[in-house]
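Could you have a look at this structure, given as structure tokens, before my questions?
Just one protein chain is left out here, and the rest sit where they should.
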Amino acid sequence: MSLPYRTRVKRVALSAIPLLFCVAALLQWKIDAAAATISQANEELILQSPTAIKKLSMGYDALLGDIYWTRAVQYYGREVQKPNPDFHLLWPLLNVATTLDPKLEVAYHFGAIFLSETGHVGAGRTDLAVQLVKKGIAANPNLWQLGTDLGFLYYWRMKDYSDAAAAYLQTSRIPNSPPWIKMMAARVAQTGGSLETSQMIWQQIYASTKDPTVKKRAYEQLQGLRAQEDLIQLGNISEEYKKHFGHYPASEEELRAAGYLTGIPVDPAGFPYEIGPDGKGRFNSKTTFQMPPQPKVYSAPTAPHQTQAAPTTRTRVQ
Amino acid sequence: MNTLPGTVAVNTFREAVRDRVLYNLIFFALLMIGAAILVGQISIGIDRMVIINLGLSAISLIGLVMAIFIGVSLVSKEIEKRTLYSLLARPIHRWQFLAGKYAGLLLTLLVNTVFMAIGLAAALFYVGRPFVRGDATIVVAIYFILLELALVTALALLFSCYSSPMLSTLFTLGVYITGVFAQDIRRAGEISQSVAVEFVTRAIYYLVPNFHNFNVIAAAAHGEGVPFALIWQNTLYTAVYVTLVLLGATAVFSGRDLK
Partner (left out) sequence: MAAPIIEIEGLTKDYPSGFWRKRWKRSLDHLTLHVEDGEVFGFLGPNGAGKTTTLKLLMGLIFPTEGTARVRGRSIDDVSMHREIGYLPEHPYFYDYLTARELLDYYARFSEFSAAERHARVEKFLKRVGLGSAANVQLRKFSKGMLQRAGIAQAILHDPKVVFLDEPMSGLDPVGRREVRDIILELKNEGKTVFFSTHILSDAEMLCDRVGVLVGGKLQGVGPPREMVPVEVHSIEIVFELPDGRELPQRMAAQSTSIGGRYRLSVPEEDVYAVVDQLRIAQARILSMTQVRPTLEDYFIRLVGQERAATHEAEVALR
């Protein structure tokens, strides 16, 4: 009893505290596992008004903006895995993030693609995507990447080729912008909607994006476009065959046997294409490849494409 | 209440009840629930969801304000007003005093939350939607709100032991906000390329009380269930953390000279 009571109490308390922290950390770990199963729908977004949040953020705008951006990404990642995803919070999250930090280029870029994407991959709201990108351009007039995103949206989603061309042209005037933009403006104005132009646009997106999700999406789109091209090409070759033989070929095998193909063209999943009774190419009934949903307005393709062997002839269909 | 902490607790409760600010806060909460009814009527079909969402958020928010507002002066007021002098001259340990103040405020918050929950139930009845099975989650949500308040109160008490009410409010809010965003901070650290940042953010995550654990308001609004494991885990987590914080308060307060 040499130490006063209060000192003993203090020592007991202080030595118990680190122990309890460890227990708490352990529990937290378990809680994380349990909570993951609930729709932690980030409806914790009690406030969805960007201006309100901006006022409340007391100057830590950029930090909060980053936080909202990370949440947007997490939200997307979680939703996209669900069988019936619902991306209705993607817009508010991206909107808030970019209001707090108008220089968040990645957010505008991400939003341009995934706000407008349809199917199970995006929110399907091109209007919001356009709104977001325009906001980004207004805040960052020297970022040509955003201008090309806008051009992409007009071209790909809205099939508005004149506006798309105008957007590309406008963007090409930004100092230090790469020369392909100007060329794209011209292409779109002349041959808007062509398969080749579409491929070029997605190619550009694929090459220039740093966002892995966007890159993946671009790759899928390019695959889809190639498949489309292949199908059309196959159809053309069938027509050739019919001219010669009087009927459509039954399969690719026949075309190869007749010397019209050197290899068996396959779709991106590796399944050979089929030829329908109408002579048009179509996907193998057993294929696992899924076409990304996309607008189907194509004029004549230009170069044929075969995956397995060197091309034999370059047929140009008038 | 025959124990010494119990005596202090009852007195703390009595003090809170006789303080007019409390009633303003409850009134405000009920107002918000009323507003929720109005908002709900604008959108057909989801009025129930809106009422639950807004109502539970209001209860949580008002509870939080109360816990902080009263909590930060629990100890500092007694020191400033010197009421503590004649109290500590009694055969009571300082930790018993702290325990009593804590229990008293907790009791106050419990009673208030129950009142507000009744208000919420009344609102639901008013819009003519009787209870469905999924509403068990509402009860869980309220329980979790209480757990959250227990934690915040403990923090406010801790800071009250050595800071002025204003500073204590800042500290408590700081810890609370960090706790709400702890997950995001940790993820931001994971995304960053720096190992040091990742380490620091992860340390923060495990040190700070993670208030996002307690938020099941969305699930309640959608009528989803909550895993039972989460209930007892959260309870245990709160118990452990509250003990930790109160021990800290004891350590701070036991050796402190009272001016």
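To keep things simple, chains are lettered A and B as they appear, and every chain counts its residues starting from 1.
The rule is simple: contacts are C-beta pairs under 8 Å (C-beta built on N, C-alpha and C of every residue); 3 or more make two chains touch, one makes a residue touch a chain.
Predicted model, so just to flag it, every value in this text is computed and none were measured.
Colleague: Quick check: which displayed chains does the absent chain contact?
Modeller: It touches the following shown chains in the full complex: A, B.
Colleague: Touch as defined at the start, partner being the missing chain; which of B:Val21, B:Leu38, B:Met166 or B:Leu258 qualifies?
Modeller: Missing-chain contact among the listed residues: B:Leu258.
Colleague: Who touches the missing chain here, B:Ile26, B:Met49, B:Val65 or B:Ile92?
Modeller: The missing chain is touched by B:Ile92.
Colleague: Tell me which stretches of chain B touch the chain missing from the display.
Modeller: Here the touching residues of chain B are 4, 7, 11, 14-15, 18-19, 81-93, 255, 257-258.
Colleague: Mind pulling the chain A residues that touch the left-out chain?
Modeller: Residue positions of chain A that touch the missing chain: 4-6.
By definition in this document, only the chains that are shown with their structure count from here on.
Colleague: Measuring from the mean C-alpha position of chain A to the mean C-alpha position of chain B, what distance in angstrom results?
Modeller: Averaging C-alpha atoms per chain gives centres 42 Å apart.
Colleague: Inside the complex, what are the residues of chain A that reach chain B?
Modeller: 5-7, 9-10, 13-14, 16-17, 20-21, 23-25, 27-28, 30-31, 34-35, 37-41, 43-44, 46, 66-67, 70-71, 74
Colleague: Which residues, counting only chain B, touch chain A once they are in their complex?
Modeller: Listed in rising order, the residues of chain B that touch chain A are 53, 57, 93-95, 180-181, 184-185, 187-188, 191, 205-207, 209-210, 212-213, 215-219, 221-222, 224, 226-227, 229-230, 233-234, 236-237, 240-241, 243-244, 247-248, 250-251, 254-255.
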